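Yeah, one chain of the complex is gone here, protein chain that is, but the others are all in their spots.
Going by the order they are written in, the chains are A and B; count residues from 1 in each one.
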Amino acid sequence: MDLKVSDLSVARGGRTLLETVGFRVAAGRALALRGPNGIGKTSLLRVLAGLQPPRTGRVDPGPDAIAYAAHADGIKPSLTVAENLRFWARVFGGPDISTALEAYALAPLASRPAAYLSAGQKRRLGLARLLVTNRPVWVLDEPTVSLDRDAVALFAESVRQHLSQGGLAVIATHVDLGLDAETLDITPFRPARPRIDPGFDEAFA
Amino acid sequence: MIALLLRDLRLAVRAGGGFGLAIAFFLIVVTLVPLGVGPASGLLEEIAPGILWIAALLASLLSLDRIFALDFDDGSLDLLATAPLPLEGLVAIKALAHWITTGLALSLAALLLAPLLALPASAYLWLLLSLLLGTPALSMIGAFGAALTVGLRRGGLLLSLLVLPFYVPVLILGAETVRRGAQGLDPTTPLLLLAALSCGTIALLPFASAAVLRINLR
């Protein structure tokens, strides 16, 4: 399955951030999104995940094929690592959690309440969730924040594994993951003249 | 969906804010009323239906902002919204979890607290039935209010202001059921209307709440 994004424009808070964004990611490939802070990477990824409607354009396939991971990992501190992960596995109808625990070296921590995890361990748990979603397209927003070098390697390995099974990934990151990934700088998609989203306040100004 | 229900219940129990807190609050309100209005059992007997219902309503209000706010803050709500689970179903399940931890628990606790307010024995059955049939509407309306205020920083107070007027019909019908029971009249009419109200809110409000959540998440 390929991910096709065509003529997408993305607005946030009434401002059009990106226009005519188009790219295509083939199955088994990864795409690294680059661009300075505030350019609209997070908004773009939220649009891909279907959390925010695009101003124009379309994303194919739709949100049902996409697993999304962002800054907040959605971890409940009072549940154990295994319980957190099992919950997401059941919600997404995904596979058994043992592979995911292994992939991020979380097995020894499985019965520890998530409240006692370090920031990096929480991040690993948040990323392990991707493995139980059973979805082919990963949309990841700065996945390596607070990961140490070993954990980044685990993550890269997990992405590689995912790609080799026919999945694909769109990753906004500033770290070189050592993946064989195309890079897309989204700076050129910034509107030529800064402008206000027409649906929003154009009629008033 | 069942996974979500179990998770919410487990969270409520582990965080200690679930069953315990609402019932403790209920007990405190019921204790405070006689301290405020005096211990005359005739007066207490007369106001007991209303007090029990108001106390139950406030206790249920107390935990409303937790329905969505915690999941919103830690990002779970974003992830749940992308999950293969209709948002309407998510709202209904979360309201159900809220009802089990507050409404159901309060209905049972009310039976134990009713003697403190000298409620006549003939009204016990009606108290239990009216709370069992009425509190689902409280949880569902509350979930709607919580969905409306989920992204707001000072949402708690606003949530009360929004939700309490919506509670009016439930309160009136519920207290009326118990009052009629206490006076030996036939309470079935308000009780059936209360049940109808609960059914109506359960049928319709998940859609409104899901629409509101989508707006708040975008």
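To be clear about the criterion, a contact is a pair of C-beta atoms (placed from the backbone, for glycine too) under 8 Å apart; a residue touches a chain by one contact, two chains touch by 3 or more.
Following the convention adopted for this analysis, contacts and distances are computed from a predicted model.
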Options "Fumarate reductase iron-sulfur subunit", "Heme exporter protein C", "NADH-quinone oxidoreductase subunit H" or "Cbb3-type cytochrome c oxidase subunit I": UniProt name of the undisplayed chain: "Heme exporter protein C"
Given B:W53, B:W99, B:W126 or B:F144, the one touching the chain that is not displayed: B:F144
Touching residues (missing chain, whole complex) on chain B: 141, 144, 148-149, 151-152, 154-155, 158, 161-162, 164-166, 168-169, 172-173, 176, 190, 193, 197, 205, 208, 211-212, 215-216, 218
Missing-partner contacts on chain A, residue numbers: 13-15, 193-196, 199-205
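By our rule, only the chains that are shown with their structure count from here on.
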Centroid distance [mean C-alpha coordinates] between chain B and chain A, Å: 37
Sites on chain B touched by chain A in the complex: 2-4, 7, 10-11, 14-15, 71, 73-76, 78-85, 217-218
Contacting residues of chain A [partner chain B, same complex]: 49-53, 63-64, 66-68, 70-76, 78-79, 83, 87-88, 90-93, 129
